[in-house]
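Below is the structure I would like to discuss, written out as structure tokens.
Removed from the display is one protein chain of the complex; every other protein chain stays in position.
Residue numbering begins at 1 within each chain, and the chains themselves are lettered A and B in the order written.
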Amino acid sequence: MTETRRGRLLAGVLPGVPQLLEGRWGAGLFALVAWALGLWTLLVRWERVSGLPYESPGEWVALAALVAAILGPWLWSVRGGRLRAAERGDGQWALTLRAFGRNRLALAGMVAIGLFYMVAVLTPFLAPYDPVHQGDLASQRFLGPSAAHPLGTDQFARDVLSRLLYGARVSLSIGFIAVGISVTLGTLIGAVAGYLGGRTDSVIMRFVDMVIAFPRLVLLITVIALFEPSIFLIVAVLGLTQWPYVSRIVRGEVLSLREREFVQAARALGYSRRRVILRHIVPNAMAPVIVAATLGIGNTIVLEAGLSFLGLGIQPPDPSWGSMVENGRDVLLRAWWISTFPGLAIVLTVLSFNLVGDGLRDALDPRQAGRR
Amino acid sequence: MTRYLARRLLGAIPLVLGVATILFFIVNLAPGDPALVYARPGMDAATMEQIRANFGLDRPIHVRYGRWLASLARGDLGYSFARNRPVTELIAEILPNTLILAGVAFGIAFLVGIVLGVIQAVRQYSALDSILSVLALFFYSMPSFWLALMMILVFSLFARNVWEWPIWFPASGMTSIDYEFLGGWERLADRARHLFLPAMSLALVLSAGIARYMRASMLEVIRQDYIRTARAKGLPARSVVFKHALRNALIPVATLLGLYLPFLFSGTVFIETVFSWPGMGKLVVDAINQRDYPVVLGGSLIFATMVVVGNLLADILYAVIDPRVRYD
Partner (left out) sequence: MSHRAKATASLVALCLPACGSDQAAPTAAADAFCAEAMAAVESFTSQLPEPTGERYGGTAVAASYGPLAGGMNSLTAPDYSARQHHAFVNLMPLVRYDQELEFAPYLAQSWELSEDGGLTFHLRDDVLWHDGKKTTAYDVEFTYRRAADPATQFPNPNYWAKYAPGADAVTVVDSFTVRFQLEPHLDYLDAWTSTAIMPAHLLANVPPAELAQHPFNTRCPVGNGPFVFVEHRQDDRWIFRRNPAFPAGLGGPPYLDRYVYRIVLDQSTLLAELLTENVDFYSAPDPDQSGSIVEAEHLDLRSFPFRQYTSVVWNGRKPQLADRRVRTALTMGVDRGEIIDVLLQGYGETANSSVPSFHWAFDPTSATEMPYDPDGARRLLEEAGWSDRDGDGVRENEAGDRLAVTVASNQGNAVRADLAQLVQASLSQIGVEVQTRILEYQTMLSTVLDPEARDFEGVVWGWVNDFRIDDTDLFHSRAVDGPYALSGTVNPELDGLLDTLQLIVDRDEARPYWHRYQRALMEEQPYSFLYFNHRLVGLNRRLQDVEVDVRGEWVNVGSWWIPGDLRKYGSGGDR
């Protein structure tokens, strides 16, 4: 009893710490850092928080995120700090979550990703300068890291830290949205093919084979040439070229699910095909898709960087990590900071996604339920 | 088996043709005019028309498509607009370069990946397992052009000019300037020295994926009954792992060889560009930028064929390694 009360008291002051002490350091650390970041933003960057015009949706989202970052961890921690889904029941998701929770690397990746996204959302408060603002070109170009510019300035006397932060918004959302598109499309097509079977299946799968045999870079470059390059276009193309892999996975799952009793039962009850596919089959086929999606986000971020290298990625002056790396490449020997920091950001983010993806895969695979 | 192969290959023809046809129309309908590369003040409209005629671009698209198909049937891929050479000749000169690079990189990647995977599986959940998987993923997570650049900085520039290592590696090219004057073994060494950086950059990226598969596959095998039996019989752990488990765990990994084959083409674009390796990926990307349609199409045909062959190879490898699988 006293134990709990002391825990609550501690949680009230330092959310996440009781969980940390319990050894649940994934959730605890995330709560603590998120809360601290929120509080720091509010206190240290108060001028920004109060001074923004709040005209763009991004600024409102940032404000909402700030509130959530401060209140969320606190409330959660004070009220006991449980992940109910993980602790109750023995459904597939609960089992998975528990298995995932035992994988420290994956948890670390998860925490890192959460923080990356939080920082990206809070960018309007955090970034010290306007990312496209050019400083005094005569005196402020190629400045090394210093107090005024923690990560230095680039060839246009722009602040690298600010560009890195704004670039995070671009790079992180590119991965998310592109994978969203490919997963949605791929799941639907794969589910339809697998469920209907027969001729429909073979026609669809021939088409999928063809899309896979398509040299993706050729397609990307051509489409980007056809239209003016924009963030939206790049995201769409990245998403629209990735779905066949998802389709193959989903189709395989569906083929095996189709013959299972609960699906047979749903069919016997006379539910429409649509309902059977969407309500009964797809949710049960999602596990491998989630793994693929997690890994896909990382791949997309790397691919965008590759496109930037070919001069086809996000176009200036908008910063993306890929284009920042590419732009700083020529002056690497003189001003290493311009491309090294965005390069590290890419590696850390993608690494985190891959760790989470691997963790999920292990967690979802009953055959690999380890000894621990 | 032969019949199975024949059926698969025949089935692949419409696939490859379909890819080529769609691409033909996409690249031909994309905005841009290859003749414009030659345009400069003083060149009148008649000359521009002549250039288009020399390229065969003055005909309507369906006629061009028909001609392209007809010459394809003869094994002729046309002339490159930008490089002014027959495409078949270009590809014959360039493709082996890509094959060398990718072949060596594959070799290294599979070796490294398998070793990593086995170590991780045997020491599952140990600190070593974690360190190795983070390390492998670290390279896997790098944009490959960035990794390549770092390799050049470390193993070429700094190794030679700053740290003065006895061994450093050239940053570009396939052979030294005096390659023609070297003896047989020196030539091999020279090629190896030039291959080192590009092949390692490519292999580091690939091996993470292979290690991941290998680890999973090994874990699964280790848990199977016959391994337990072998262990129970008191066979030494080392022999169990290497004689029994490894052989069976390699089966799914071998299929990766086929599935990664298309990577030869797309994955090498960045590596080839950074290390100036005269290969297919770079050739085709250049060709797209220059609207060099015949080269784009020729390169894409090769790519599509590789995907098909890769899939086939995966199936065959499966059959060769695993005697239980039978194709009729």
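Definition applied: a residue touches a chain if its C-beta (ideal position, glycine included) is under 8 Å from a C-beta of that chain, and two chains touch if they have at least 3 such contacts.
Just so we're clear, the structure is a prediction, and the values are computed from it rather than from any experiment.
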{"item": "Residue of B:Val134, B:Leu153, B:Ile227 or B:Ala254 in touch with the missing chain, whole complex considered", "value": "B:Leu153"}
{"item": "Subunit B, residues in touch with the chain not shown (by the definition above)", "value": "1, 30-33, 36-48, 50-51, 53-54, 79, 82-86, 88-90, 92-94, 96-97, 99-100, 103-104, 107, 149, 152-153, 156-157, 160-161, 168, 170-174, 176-178, 180-182, 187-188, 191-192, 195, 273-276, 278, 282-283, 289-291, 320"}
{"item": "Residue numbers in subunit A that touch the chain omitted from display", "value": "134, 137-138, 141, 155-156, 224-226, 228-229, 310-312, 315-317, 327, 329-334"}
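Keep this in mind: only the chains that are shown with their structure count from here on.
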{"item": "Where subunit A and subunit B are represented by their mean Cα positions, the distance between them in whole Å", "value": "28"}
{"item": "Residue ranges of subunit B in contact with subunit A within the complex", "value": "15-16, 18-19, 22-23, 26-27, 30-32, 124-125, 130, 133-134, 137-138, 140-146, 149, 153, 212, 216, 219-220, 223, 262, 265-266, 269-270, 273, 281, 284-285, 288-289, 296, 299-300, 303-304, 307-308"}
{"item": "Touching residues on subunit A, where the partner in the complex is subunit B", "value": "104-105, 206, 209-210, 212-219, 221-222, 225-226, 298, 302, 305-306, 309-310, 322, 325, 329, 332, 339, 343, 346-351, 354-355, 358, 365, 367-368, 370-372"}
